[in-house]
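Note that this complex is displayed minus one protein chain, with the remaining chains in position.
In order of appearance the chains are A and B, and numbering begins at 1 in each one.
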Amino acid sequence: MGVEQKLGDMGVVTTTLENVVNWSRTNAMWPMLFGLACCAIEMMAAQASNYDMSRFGMELMRASPRQSDLMIVAGRVSKKMGPVLRRLYDQMPEPKWVIAMGDCASCGGVFNNYAIFQGVDEVVPVDVYVAGCPPRPEALIHGVLTLYEKVNKEKFKDLAEKYK
Amino acid sequence: MDTKLEPIVKIIQEKFSATFEEFRDEVHLFLKPEQIVEALTLLRDEHKFELLSALTAVDYYPQVSPRFHVVYQLTSLAQNLSLQIRVPVNGTSPKVPTATGLYGVANWRERELLDMFGIEFEGHPDPRRILMPEGTEGHPLRKDFPLGYEEPQFTFNFDEIGLQKPHPKE
Partner (left out) sequence: MTQIEEVSIEQFKHLVSARALTGETMLLNMGPQHPSTHGVLRLLLELDGEIIVNCIPDIGYLHTGIEKNMEAKTYQKAEVMTDRLDYMNPMGNNLAYVMAVEKLVDLDVPVRAQGLRVILVELQRIASHLVWLGSVGLDLAAMSMFLYCFRERELILDIFELVSGQRMMTTYFRPGGVWRDVPVEFEKAVRDFLKIFPARIDEYEKLLTKNPLFLDRMLGLGILDSATALSYGVTGPTLRASGVNWDLRKARPYSGYEQYDFNVPVLTEGDTYARYLVHIQEFRESLKIIEQALNKLPFGPVHSENRKFVPPPRSEIGVSMESLIHHFKLWTEGFPAPKASVYSAVESPRGELGLLLEGDGGPKPLRVHLRTPSFDNLSVLSHIVNGHLVADLVAILASIDIVLGDIDR
């Protein structure tokens, strides 16, 4: 019972371009491999056999910012790393999204001190925050799905406005 | 004190007129900065303390002289012994001769102390900061360096703090 069977003889589907574009964006979103600290291990676990994030079109972790759409900041961002993070973000092609994974990336977590940015939102704009220290792989996957919801609601009009 | 350690401590004590303290079977020897290289050489070559397990410092601020203790934790694999050497140094321009010639590990550990405490090691081959970015002011692990606490954002003060927080441009 797939879409082929239902629409097989018609061969035509009508929808809006916006829907198709957003649908394709959510189904092949390539995250950047940006493991910083402990949360990165849970991110790896989310990629590995038990949780298998590739079910959501994310099996490809790209090491290069130029090839990725999504930056999952997994871990704490130190004052030395912040500028590097920003540069990598600037190198990513539009449209791009950021998930702050874990308490440290969201708000500084347990490390309220001189060395750590109190939330990566001081450096790059964040779309989805995932709570937990570290968040379970399920939580990360939930965060990703939340992002998909957001992406699915995006309007060309707004994007055009933004990139003007 | 361990019976094997006793003669070694005695030798150091006599040679450098050092004092020692004991707490929970650990021996802390106190030496002067100018004696440290000689003492380490002696311990490494004659008494087989081949591993410098830890090299760190303690800050006794607001006490000024001595303000810091530089701590050398030595381990002897062959005899299964440990010995701690402490070098008290002053708060104003603290200086200790480097041990890089004796233990390779001292290179990075001394850079760390320079970075974190501002203790200078004379003759160090590569005196740069190691952990903090270049251009940081101050030495974080000193007691007079603030922890850098930022007020956490809760529902009741969300907007207030949001105003002060730096926000990135898109």
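Miscellaneous remarks
By definition in this document, a residue touches a chain if its C-beta (ideal position, glycine included) is under 8 Å from a C-beta of that chain, and two chains touch if they have at least 3 such contacts.
Source: prediction; values computed, not measured.
For the chain missing from the display, the contacting residue among B:88, B:118 or B:140 is B:140, taking the whole complex into account. Interface note: of B:29, B:114 or B:132, the residue touching the hidden chain in the full complex is B:132.
Seen from subunit A, the chain kept out of the figure touches residues 33-38, 40-42, 44-45, 48-50, 61, 63, 75-76, 78-84, 86-88, 110-116, 123, 133-134, 136. Residues of subunit B that touch the chain left out of the display are 23-24, 26, 28, 50-54, 56, 58-60, 71, 73, 77, 80, 82, 84, 103-105, 107-109, 125-126, 128-135, 140-141, 145, 147-148, 166, 168.
Note that only the chains that are shown with their structure count from here on.
Here subunit B touches subunit A in the complex through residues 131-133, 136, 140, 145-150, 152-153, 165-168, 170, going by the rule given at the top.
Against subunit B, the residues of subunit A that register as touching in their complex are 79-80, 86, 107-108, 112-115, 118-119, 121-125, 162.
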